[in-house]
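Here the complex is missing a single protein chain, while all its other protein chains stay put.
So, subunit A:
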Amino acid sequence: MAAPTQDLPPKGGYEAINFRRIPARTLFSGSQMFAGFSLMTAVAGYLYYRTYKKIRIEEIEMRSATLALEPLLLAERDRTFLKQLRQNRDEEEKLMAGVEGWEVGKHYGEPIYKTVPSDRFIDPIVQEYYAHGPTRSFTRHSLFSLWS
């Protein structure tokens, strides 16, 4: 029978256990990080400021162009309106040629507006403006006007 052996610690004892914290390696100190952040913000802020100036100039140019175009567009609209009125008048003349007592621009001989002097022109109502055309134009106009 072999002599019983005991499970003893090694000669000289175990080495000491390191229970202390091992702190993480710091690449930058706090003030270095803050300085870097300030620099990054300052540079980016300057670049943002430059972009802001450019965009503002572009917006002003766009607005100026829109303002300059407005009289032209209004004039075009007025011309189209008056052309359509003329077409309406011609159409009404053709349609009501056989009716007795019908004067173009009046309603069975009576003026449309009683108290207004006869040489004053008042815009026709929407239904009259679109009377001789397809229904879809009138529908489009109504939808635009009612929904905006």
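Here, contacts are C-beta pairs under 8 Å (C-beta built on N, C-alpha and C of every residue); 3 or more make two chains touch, one makes a residue touch a chain; residues count from 1.
Methods note: contacts and distances are computed from a predicted model.
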item: Name per UniProt, for the chain absent here [options: "Serine/threonine-protein phosphatase 2A 55 kDa regulatory subunit B", "Histidine-containing phosphotransfer protein", "NADH-ubiquinone oxidoreductase chain 1" or "V-type proton ATPase subunit D"]; value: "NADH-ubiquinone oxidoreductase chain 1"
item: Candidate in contact with the missing chain, chosen from A:28, A:48 or A:108; value: A:48
item: Hidden partner chain, touching residue among A:40, A:62, A:112 or A:125; value: A:40
item: For subunit A, the residues touching the chain missing from this view; value: 37, 40-41, 43-45, 47-56
